[in-house]
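Here the complex is missing one protein chain, while the rest keep their positions.
All chains are identified by letter, namely A, B and C, in their written order; residue positions are counted from 1 within each chain.
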Amino acid sequence: MKISGSHTVALGKERAYEVLQDPAILARCIPGCESLDRIGDDEYQMRMKMVLAAVSGQFAGKVRIADQSPCDSFRLIVEGSGKAGFMKGEGLLRLSGIEEGTQVDFDGDVQVGGTIASVGQRLIDATAKLMIKRFFAKLADSAVE
Amino acid sequence: MTPTITRTKAEPLIGKRVKRREDPRLITGTATYVDDIQMPGMHHACIIRSPHAAARIRGINVSAAKETPGVVAVFTGEDAKGVGPVPCGASLPGLRVPHHYILALDRVYFAGHPVAVVVATDKYIARDAADLVEVDYEELPAVADPEKAIAEGAPAVHPEWPDNVAFNFHQEGGDVNQAFAEAEVVLKQRITSQRLIPTPMETRGVVAEWKSGDKSLTVYSSTQIPHLLRTLLAGMLGLPEHKTRVVTPEVGGGFGCKLNVYAEEALMGFVAMKIGKPVKWIESRRENYLCTIHGRGHVDYFEIAAKRDGTILGLKLKLIQDLGAYHQLLTPAIPTLSVLMMPGLYRFRNISADIVGAFTNCVPTDAYRGAGRPEATHGIERMVDILAAELNMDPAEIRMKNFIKPDEFPFATATGLTYDSGEYDKPLRHALEVAGYQKLRAEQAQARTDGRLMGIGLSTYGEICAFGPSPATPAGGWESATVKIEPSGKVTVMTGASPHGQGEETTFAQIAADELGVDIDDVVVLHGDTAVVQYGIGTFGSRGTAVGGPALYYALQELKVKIKKFGAMLLDSDDVSFEDGVCTCNHSGRTCTLAEVSGAAHRAMKLPPDTPPGMQATYFWEPPNFTFPFGAHLVVTEVDRDTGQIQIKRYVAVDDCGRIINPMIVDGQVHGGVAQGLGQALYEQAVYDENGQLLSGELTDYAIPKATMMPWIESAHTETPSPVNPLGVKGVGEAGTIGCSPAVVNSVVDALSGLGVRHLDMPLTPEKIWAVIQKGGQA
Amino acid sequence: MKRQISVTINGRTRTDEVEPRLLLIHYLREVCGLTGPHIGCETSLCGACTVEFNGQAIKSCTMFAVQADGGRVTTIEGLASNGTLHPVQEAFWEEHALQCGFCTPGMIMAAKQLLDRNPAPDDPEIRHGIEGNLCRCTGYQNIVAAVRSAAAKMSA
Partner (left out) sequence: MIAQDFNYSTPATIEEALGLISGGEAKLLAGGMSLIPLMKLRLAAPGHVVDLSRVAGLSGISEAGGAIRVGAMMTHYEVESSALVRARCTLLAETAAMIGDVQVRNRGTMGGAVAHADPSADYPAALQALEARVTIAGAAGTRVVSVDEFFVDTFTTGLEPGEIITGIEVPVEPEGTGVSYQKMLQPASGFAIVGVAVRIRKEGGVISFARVGVTGLGSRAYRAAGVEERLAGTAGSASDIANAAAVIADGIDANSDIHASAAYRAQMARVFGARAIQAAVNRAA
């Protein structure tokens, strides 16, 4: 499923670019992230617990950063799997300086499989958007620190 | 609790609305379906299935599951690789048949592919332990669309066949090139028949019991084909067939998806033999959607050639069949049935068809109510409407013009069939009359003036039923019956057909009661247990009554000869007649009852010359031909311009299924068939995403019609007896489904024709219709 | 941890120790041996498992047995009294409102609920009243006719 959107980060473009790739900050901002450990260049192993109302699931997976074009854009690849199924998200994040800071536009693809795909399809879109919203909301908080 | 109608001499039961004999157990909740079976020491299985549509299995760790208290075994593909393969019963020249292990060995081919099985003392433990099995997958690219699958550069479903083509099949009749050269009008249209999920209300289920002392296996399965299943299961498990027994308890609907042999049936046999205990597996609805066969899955490119006066000259078809990842029992044969049915009820004899069977990373397709014929009927009935629109002809008129006429039967079609009998204009005329066609057209004109989108749609369908002559049916197309008259005169019928809702316990009792002149309460019909019933083929393809019925009829005739012999002996006469359950000496008028005759035959104190004791006859009947039911459905719709929602205002169904044994049951079959056709036309669709994930994976997203979604069906019949069998019956199980979808789509296209709409693919979802309206008719 | 529950089923009270996660449908079918109610889905959509709980039609696949503690359950097996079919059962037989019979026990319980609340429903009300029960065989037509005829008989 294609997904796109745009969020504003109250940081300069250079700082925003840095922050968005900082594993410590990613670990804090990725919803449900319990651990994020470096396993290679720009590649991290992640454990997360996704909680959405009554639904909760443990996922183990990876976060990878690729196609870096410093300060302008990079690609974020997140994948995880657990008993409820698996999910993969891949998106190109583009940064542009605006008055309030930096505008981050993303364009990507979300794929889910297993139980969550076959019973929850009507919620994939809304859930993905919610997760991204939560990510940027947390980022906004983190960036203030 | 006795039926209201019983037999009297003046009133035979055939043709009567006899209440069903199977109902008392069903309405009181005392019937036994597979999941109702309990056995001492019974274990429960939970199957672990791949979440991926295509992946390599790097490893499976079962140790934690095995250590769970209550778990007795965990098996993987490596353990079970000697079993199987899951059989494909269809053969086509050059057919590529992948080896279908009952548990995936090193690779999975569709989401839901069985990978391992956990066996435990109760199902709660089995389910818990299943979560502890860890499978390490390396995901591979998948393809879920048949046209994409056969395009250049698509991921290979089976690496050994990178083009994803399982077979190419060509059939032609007449001279199609000549027909197209002579044509004044040639029209082309791509028409799809989407993937459907059969959705019987009872999912599949298996109980397997290994009797180690006898070295025999009993498998209880919710199947339409107990005997074929036994033969094939015995082969898969390496067991002698006579020590393999299949019992079909009550079956909660099949619609073709239980006309199969599944991995899980062999797997439970394998497990029972390994653990030495009975084991049960009941499919969840999600498994049913992921792993039981789907239906349809066609992309058809049609071309029709005609004269400007509406005479159809020929038809060309390129058919791409979405096979899924494997061949199940009849997978590759289904589209070949479409080709057979292509000419519909029309006289033209020039046809050419090419089928490409495409592998995809989806669950296999196979027979679903109509199995190939709805797709073809939908195609030809849409093409006829497209032609009528092009020529500005009335859709009823163009059909009448092209119908095969009653004096042309038997009619040899371009696809090699011989249509048995028909008066094709009769149901159509009847439907037009019942609906008030002229008045409807006037209403439609008025509606258009008022800005409303009203449509009138017709389909005049033909069907190939009574599957079928053995040369045309894998594993044989005959059917069997045994009739036993017990010493007390009570009658036991055993049919090789395996009804599961069709009501043959009633219709066959009607036939037997009429022929033997006994009360219907004195007849019982048994089926579905290979240890009780002689070999039979099963129930599918509208064959139960049309092939099983004649088998019963002939068994009864044999028995009547014997009855008369014993009657003659008891009455000491050389001229007796047998009627109304009584043998009468035509000289003296003396009589003896069936009970007296049967008692004498069993006691055997004395026997008629050259006559063995007992009162039993078995008949295996080979049908000389298929039967060809037909009919006309007329649908009035109105489309909501603002939302694209479709309302069915009228539904008229006039079906000719030959002679009717029980009109109540026939109407029930039509209603149910129409519901499934309407489901396809308006609501149902198996949706896979591009990675092969089934998004319509539960009843929350796959819309089978609810009570609020069905119109009232005005059902009527004409009766053209079939000359193929002595009962004159043709079969009715699939008629409603076949007749329905083109009538609905034709109606909606008619409603939108003012916008220039020529064709719409199913399902006609509100959004699709709305989008077409927005674009001013451009689909 | 297992809990003791006491439930009156088809007029008889029984007490059992059950795991909290035991679904009411599994309790009825496997512990009590009442296999009339069936399981057709896991998403509370098909209605095959419909029984009456404290006088109301419910889907017993979407309730834990522990929740029924102290309550009254009527299943299809408890509908006929002294061998006499309930008018809804009778009408289902008479009007050929079933084929494979799998949805039938739940469908009859839903129809009974409808008539308990609305003794003279019209066709749209009947269809609305049974929309929580899926039937794949009958196209619902004869079910609607049966409910109509049962209504007439019950009010006669």
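We adopt the following convention: a residue touches a chain if its C-beta (ideal position, glycine included) is under 8 Å from a C-beta of that chain, and two chains touch if they have at least 3 such contacts.
Since the structure is predicted, the reported quantities are computational estimates derived from the model, not experimental observations.
S.K.: Over the full complex, note down every shown chain the hidden chain is touching.
M.R.: Spelled out, the missing chain touches these shown chains: A, B, C.
S.K.: For the chain left off this view, which of C:Thr13, C:Gln56, C:Thr84 or C:Ser155 is in contact with it?
M.R.: C:Gln56
S.K.: Using the touch definition from the top, which of B:Ser216, B:Ser284, B:Thr311 or B:Ser573 touches the missing chain?
M.R.: Spelled out, the listed residue whose C-beta touches the missing chain is B:Ser284.
S.K.: Looking beyond the chains shown, say which of C:Ala110, C:Cys137 or C:Ala150 touches the absent one.
M.R.: Looking across C:Ala110, C:Cys137 or C:Ala150, the contact with the absent chain belongs to C:Ala110.
S.K.: Which subunit B residues would touch the chain omitted from the figure, given the whole complex?
M.R.: Its contact residues with the unshown chain are 123-124, 127-128, 131, 284, 286, 642-643, 645, 683, 687, 695-696, 699-704, 706, 709, 765-767, 770-771.
S.K.: Taking the full complex into account, what residues of subunit C touch the chain not shown?
M.R.: So the residues of subunit C touching the unseen chain are 1, 3, 19-21, 23, 42-45, 47, 50, 56-59, 61-64, 66-67, 69, 110, 113-114, 129, 131-133.
S.K.: Which subunit A residues touch the hidden chain?
M.R.: 1, 5, 52-57, 83-84, 115-116, 119-127, 129-130, 133
Just so we're on the same page, only the chains that are shown with their structure count from here on.
S.K.: Can you compute the centre-to-centre distance for subunit A and subunit C, using the mean CA position of each chain? Integer Å is fine.
M.R.: Their C-alpha centroids are separated by 47 Å.
S.K.: Distance between subunit B and subunit C based on Cα centroids, please, to the nearest Å.
M.R.: For subunit B versus subunit C, the centre distance works out to 29 Å.
S.K.: At least two other chains touched by the same residue of subunit C: list those residues.
M.R.: Residues 43 of subunit C each touch two or more of the other chains.
S.K.: Subunit A: which residues touch two or more other chains?
M.R.: In subunit A, residues 119 touch at least two other chains, as defined above.
S.K.: Within their complex, state which residues of subunit A touch subunit B.
M.R.: Touching subunit B: residues 1, 81, 83, 85-86, 111-115, 117-119, 121-122 of subunit A.
S.K.: What part of subunit B is in contact with subunit C in the complex they form?
M.R.: 1, 19-20, 22-33, 35-36, 38, 124, 199-203, 250-253, 255, 282, 284-286, 500-503, 664-665, 667-668, 671-676, 698-700, 704-708, 710, 712-713, 736
S.K.: Please give the residue numbers of subunit C that touch subunit B in the complex, ascending.
M.R.: 19, 21-22, 29-30, 33-43, 45-46, 48, 75-77, 79-80, 85, 89, 92-94, 96, 98-105, 108, 123-124, 126-128, 130-131, 133-144
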